[in-house]
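The complex appears here without one of its protein chains, the remainder shown in place.
Coming up: subunit A.
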Amino acid sequence: MSDHNSHDVLRRDPRAEWIARNRLHPLHGTVASSETAEVRGPSGLLRKNPHKVGFIGPNGIKRIDRLKGNAAATGKGRRTGAAQDVQLPLHKVENPDFYIVVVPDMVGGRLTGHDKDVIGQAHKLAAGIEGNGAVLAVCFGQSKEEHFDTAGVDRLLLLDDELYEGYCPEQRLAALVQVEAVYQPKHWLFPDSVNGGSDLGSRLAARIKERPAVQAWQVDNQMSVCRGAGGTTDITRATSRLLMLAEECADQIDETRHEALPLELPVVPVVIAQLQDKGQVAVDPNAISLAEAEFILSAGNGIHNWDQFHEAAAVLGATEGASRVAVDDGFMPRFRQVGATGTWVTARVYLAVGISGAIQHMQGIGQCDKVIAINTDAGCDMVKRAALSVIGDSEEILSELIQQVQEFRTQSSAGGDQDAA
């Protein structure tokens, strides 16, 4: 019976089949792993092995994943959402034909929103000119910025010499004149801001005899629209080589990553400065309006020792703010209230003591850069928002802080005296 069709007969190994059927057999893995869920049968048809589909779940029940690998996107808990860091596509410029130079303000060593708008405008201008152009950012002073690449900087000229520290517009102008000579940029873009962009741009325009377009808010390669006559007229004019751009002139770069390759500038002549920077003058912090204060110490329901709070504000040199509760209870005047019904603050550093963070208050501090929270409740909204949260008794921590700041002050003033001597 077996002799005449020995070639057609499929040889079967009943023992191997038995092991393959028996998931509990110690050799099951070696036999079963050779097979996949979908195989071509002897007649060429696709055969599915229903026993091989899916996997055994943690409680011994078979699970079939029908999402085809998309399951990860749905997110398991709140951790995964934050961990997903999308790598944006890299925009590369090799051997640029021309440069568009941006001189950002770098307030506090970081790119401001205005700076990023200007970089976005630079890319818009570069796209409209033939050839591949690179956006070159010239940054003065110590930089704390870590995301030049996602802000859209192709080439970075970082001048962080001691020469450029402090207020030294003449030295910076000399460096820009050198950049003009070396790179011959197609456009010079400055943010038209009170943080120094408008000053430096005007100086350069006067030096290289370019007529700038100031307060430009709609710019393309041919025409630009600028605010004139103190912001009451719109002037439509040909786009000039040197532009000082208003805020929100263009969209920021957010879909690409850029190289931010460092460049070097050949030696810049040291200018004999006619302006001598004597440093900032102490201003009474409580005379500054809350809306434009740089550093705010804000009190909420968690403050019990108000004398200590006022002392802390004086020692830190911070403007005082308050939450609605503190104002309603009569501990602080109404004009000190931060939040939706009070003042919308723009402080760079906001130190919130005993404020849990009602949504109206969080709206008020939406534009703050760094928030520090001192609170007894680790789960409150303010702690979630804060860059640094300290959980504990506010009175104890404030007294420690006052003491340490006073020590720091005496140390630094003693050090300053030694330097002077």
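FYI, a residue touches a chain if its C-beta (ideal position, glycine included) is under 8 Å from a C-beta of that chain, and two chains touch if they have at least 3 such contacts; residues count from 1.
In the analysis below, contacts and distances are computed from a predicted model.
Student: Unshown chain, UniProt name, "High-affinity zinc uptake system membrane protein ZnuB", "Multicomponent Na+:H+ antiporter subunit C", "Electron transfer flavoprotein subunit beta" or "Sulfate ABC transporter permease"?
Tutor: Cross-referencing UniProt, the chain left out corresponds to "Electron transfer flavoprotein subunit beta".
Student: Of the residues listed, A:Ile64, A:Ala127, A:Val270 or A:Ala387, which one is in contact with the missing chain?
Tutor: A:Ala387
Student: Which of A:Gly29, A:Gly57 or A:Gly228 touches the chain that is not shown?
Tutor: Of all options in A:Gly29, A:Gly57 or A:Gly228, contact with the hidden chain holds for A:Gly228.
Student: I need the residue numbers on subunit A that touch the omitted chain, in ascending order.
Tutor: Within subunit A, the residues that touch the unshown chain are 73-75, 81-82, 108, 167, 170, 194-195, 198-199, 202-203, 205-207, 211-212, 214-215, 217, 227-238, 248, 251, 254-255, 274-283, 287-289, 292-295, 316-318, 348-349, 351, 359, 362, 366, 369-372, 374, 378, 381, 383-393, 396-397, 400-401, 403-405, 408.
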